[in-house]
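Excluded from the complex is one protein chain; the other protein chains are retained at their positions.
And then chain A:
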Amino acid sequence: MIHSLSLASLTLARGERTLFRDLSLTLNAGEAVALTGANGAGKTSLLRAVAGFIRPETGEVAFHDADANAIDPTEARARQVHMLGHLEGLKGARTAREELAFQAGWLGQVHGGVDEAVQTLGLRPLLDLEVRKLSAGQRRRLALARLIAAPRALWLLDEPLSPLDARWREAVGALMTRHLDGGGLILAAVHDPLPIPARSVDVGAAR
């Protein structure tokens, strides 16, 4: 299991534009880091680099287990990393039940995981609806369900709470706390503060 994530002097560029230089960051089990910065500072790109979608110009993303042994990044991303971006990866024409079943199964659900996710995120009344009929907040809850149904150590979250109302922000905050208590790691790009104690890292400052 991933015990720590370390970014060593990471430089990211999109096209010709350098987003930030020499950003270093270590995240250990049980910790949450909130990435802040202006629009376009590179918060989302940083998350995508950790997920392996963007190759950094320089620097390295490394995953280590509890004994400080390096985990192969491909293996870590295939089994232990969740990424939830602006786009939730949900198909509008399919029902919430079908999409949840696919996402949870694909990402490695545990026994009873889907039921637990449905329970904690209040999805039961939505399951038979087509995804396109859901509101933005309902869609986000459905997308968050995969984090619960298929437990993985590192959560990469991009504005995870923005479409949620106060009640669900609090509930998701509780889920995050539980994840951290269980030795999980959270790296989230945010504008509003997270509802949990989190170290704040300003991405824009590393320009």
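Please note the rule applied: a contact is a pair of C-beta atoms (placed from the backbone, for glycine too) under 8 Å apart; a residue touches a chain by one contact, two chains touch by 3 or more; residues count from 1.
We adopt the following convention: contacts and distances are computed from a predicted model.
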> Of the options "DNA mismatch repair proteins mutS family domain-containing protein", "Heme exporter protein B", "Carbohydrate ABC transporter membrane protein 1, CUT1 family" or "SAM-dependent methyltransferase", which is the UniProt protein name for the chain that has been left out of view?
Replying inline: "Heme exporter protein B"
> Of A:G52, A:G137 or A:G173, which sits in contact with the chain we cannot see?
Replying inline: A:G52
> Quick one: which of A:H3, A:R77 or A:H179 touches the chain that's been left out?
Replying inline: A:R77
>> Could you pull out which residues of chain A are in touch with the chain that's been left out?
In response: 48, 51-55, 74, 77-79, 81-83, 85-94, 98, 102-103, 105-108
